[in-house]
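Below: one structure in structure tokens.
All protein chains but one are shown at their positions in the complex.
What follows is subunit A.
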Amino acid sequence: MAYHSGYGAHGSKHRVRAAPDPPPLFDDTSGGYSSQPGGYPAPGADVAFNVNHLIGDPMANMAMAYGGSIASHGKDMVHKELHRFVSVNKLKYFFAVDTAYVAKKLGLLVFPYTHQNWEVQYSRDVPLPPRQDLNAPDLYIPTMAFITYVLLAGMALGIQKRFSPEVLGLCASTALVWVVMEVLALLLGVYLATVHSDLSTFHLLAYSGYKYVGMILSVLTGLFFGSHGYYVALAWTSSALVYFMVRSLRTAALGPDSMGNPAPRQRLQLYLTLGAAAFQPLMIYWLTFHLVR
């Protein structure tokens, strides 16, 4: 009887210990267990007693091994499917930020005119993560700015007594659709102009997402200082963003090896950069003017 009752309780404990065996599903830092296969602590003799019973029981062994293999197989399958669509390592690069980088980058987005060196730094042909390089694009600021913009839009509409919950979802999906269309148009432009650089989809997504910071600033100024403040902030953030985009994309589009491109291709790239930069103020105005009346 002691054997059966101990089997139920300690069976689950033993399964928890054995499942992290080859692929550790989680770092078990609770005090009682260690994550090594054979390193069971010895809290008492009864644990060892029941463990011996379990090791001796072939059915429990088979069940444990089967469960562990199913768990690892499921984990591999999920990882494989995820890796087919989104390269998680590349995505992790864009979120490797810290507070100093975010603060400096926000200041750069608002006032880029005094920044001297716009080149993205590389270490052995691999671009440095945003933590170590101010010029590297990141996806943290655009994501946070997008969410803040949606919340701010809801608040602005609420101040004007035009709020309803559907409007929030509509605003979010409209902004998302515009971002997707802009990224697709930029991808098409990059493909047609055969720009040989390491501008991946996520880079373009990051650069498109920086306009949300300008949008937030314009809407905030419009809420505090009325319509005139909105237009002043719109002009300031638009010009700052255009300058930022042109300087960043010109160095980013050249890539790590800046060979001299033939003249027509360079002109195409310049037109693409200018078009992308000129599109930003239009989008800022379009997505915010209905919030500030």
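The criterion applied here is as follows: contacts are C-beta pairs under 8 Å (C-beta built on N, C-alpha and C of every residue); 3 or more make two chains touch, one makes a residue touch a chain; residues count from 1.
Keep this in mind: contacts and distances are computed from a predicted model.
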Query - Undepicted complex member, UniProt protein name, chosen from "Immediate early response 3-interacting protein 1", "Aspartate aminotransferase", "Telomere length regulation protein TEL2 homolog" or "GPI transamidase component PIG-T" - result: "Immediate early response 3-interacting protein 1"
Report summary line: Missing-chain contact among A:Leu170, A:Ala235 or A:Ala278 belongs to A:Leu170
Query raised in the report: Pick from A:Ile159, A:Leu192, A:Ala235 or A:Ala278: which residue touches the chain that isn't shown?
Result: A:Leu192
Report summary line: Which of A:His73, A:Arg162 or A:Arg265 touches the missing chain? It is A:Arg265
Query - Missing-chain contacts mapped onto subunit A - result: 170, 173-174, 176-178, 180-181, 191-194, 262, 264-265, 268, 286
